[in-house]
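Left out: one protein chain. Kept in place: all the others.
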Amino acid sequence: MTETNIQIFERLSRRFSSPHHEWMGFTLKAVEDEWVEVAVPWRDEFVGAPGMAQGAIIAAMVDVAAEYAIAARFGNPVPTINLHIDYHRPARPGTLTARGRVIRLGATVTTAEARVFDFEGELVASGRGSFFTARPSTKRG
Amino acid sequence: MTETNIQIFERLSRRFSSPHHEWMGFTLKAVEDEWVEVAVPWRDEFVGAPGMAQGAIIAAMVDVAAEYAIAARFGNPVPTINLHIDYHRPARPGTLTARGRVIRLGATVTTAEARVFDFEGELVASGRGSFFTARPSTKRG
Amino acid sequence: MTETNIQIFERLSRRFSSPHHEWMGFTLKAVEDEWVEVAVPWRDEFVGAPGMAQGAIIAAMVDVAAEYAIAARFGNPVPTINLHIDYHRPARPGTLTARGRVIRLGATVTTAEARVFDFEGELVASGRGSFFTARPSTKRG
Partner (left out) sequence: MTETNIQIFERLSRRFSSPHHEWMGFTLKAVEDEWVEVAVPWRDEFVGAPGMAQGAIIAAMVDVAAEYAIAARFGNPVPTINLHIDYHRPARPGTLTARGRVIRLGATVTTAEARVFDFEGELVASGRGSFFTARPSTKRG
């Protein structure tokens, strides 16, 4: 029996209680067939240079959105193998949103991508990550 | 007249007062000819999965170490064009350290790399970033 | 007056005469509103390990598809700032196809992505690149 998007949403929401995600203020906003959406309300602590978020905050959006896109389909927490983020424009103060989507779900390695938007829906960054999705018996390098 | 490493250390330490860097707990540890070193004491809020830091925290280490390696030589805050991080092993609780080094200082784009170590000096991740180092007159894309 | 996709196809086809693209065997297959498609017939010289293409061949597919996705809209040859490729499965002998799509067209930096398929339409790799799209007056780093 396949989980519905509502069931996936409920399952992922419970897992959104990791100390990191609570600290950053991540909330799960939506689970659709193709993507999941996460959001983070603005905090003044995100400011790296006057009027814009530090690149690391945007990297966190890509990491978490990609991770949850995978968790929606794979079900387990997965270690990140690598992460790549392209910055398109400065991220101004306001709620940040990211949509994550699986590119390819593999037996060992799964790749997902994410797009990060500012409060007006402008694309501020996009990126992708590879995650280790081998079953527990396979030891990680 | 060229700045000495001590003068660079003092200049960068003053700039380490960005809201993001204070929030994360970044401190500048050393400025050498070839690299700069930053550190972040462990916080339980870094935990993404039991016993290890969220990948985003490590991405922040790479971003900030690369940024300061560039700031040591370029002098201005620089916007990130992109960031790439490879994760080598789980980052366990304990102070995290990163060494950043400029790979190539360019007129428009500068590339720097960083290595992230745990409290026992084990390499947990490495990565690189490109930053926009054109003079203010050049508008960013 | 805006170019039609047919006009773009004809303009790009003429530019497909670079020594590199001829040597590799690249041909432009389609120009759509959202993406462009390029193809390369298999050559035994692509073999890196028995029965599969060297990763560098797939990197070329991503580079060229992304480049032409940008050329379709920007009109000039553009230097690559960086390139990132994720490999999903071995690329077996047979014509390789790649679809390139612009993620964000910027004044200075433009980012595009590409997906690479084998002769049966299986996704073998995907990736992205940033390209320098500043007007000639801006000197490159």
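Note that the chains are named A, B and C in the order they appear, and that numbering of residues resets to 1 at the start of each chain.
FYI, contacts are C-beta pairs under 8 Å (C-beta built on N, C-alpha and C of every residue); 3 or more make two chains touch, one makes a residue touch a chain.
As the structure is a prediction and not an experimental result, all values here were calculated from the model.
Visitor: Looking beyond the chains shown, say which of C:37, C:86 or C:118 touches the absent one.
Guide: In the complete complex, the chain left out is touched by residue C:86.
Visitor: Could you please point out the chain C residues that touch the chain left off the display?
Guide: 18-24, 43-49, 53-57, 59-60, 63-64, 67, 77, 79-90, 129, 140-141
Visitor: On chain A, where is the contact patch with the chain that was removed from view?
Guide: Interface residues of chain A facing the absent chain: 81-82, 84, 106-110, 130, 132-134, 138-141.
Visitor: Which parts of chain B are in contact with the chain that was left out?
Guide: 84, 86, 88-89, 103-104, 106, 111, 123, 126, 128, 130
Just so it is clear, only the chains that are shown with their structure count from here on.
Visitor: Farthest from chain C in C-alpha centre terms, which chain would that be?
Guide: B
Visitor: Which chain's mean C-alpha position is nearest the mean C-alpha position of the whole protein set?
Guide: Central chain is A.
Visitor: Is it true that over half of the residue numbers where chain B touches chain C are used by both copies, so same, or is it different?
Guide: same
Visitor: Taking the mean of the CA coordinates per chain, how far is chain A from chain C in Å?
Guide: It comes to 27 Å between the two C-alpha centres.
Visitor: Please compute the C-alpha centroid of chain A, do the same for chain B, then give the distance between them in whole Å.
Guide: 22
Visitor: Just give me the whole-number Å value for how far the CA centre of chain B lies from that of chain C.
Guide: Computed value for the inter-centroid distance: 32 Å.
Visitor: At which residue positions does chain B touch at least two other chains?
Guide: 81-82, 84, 140-141
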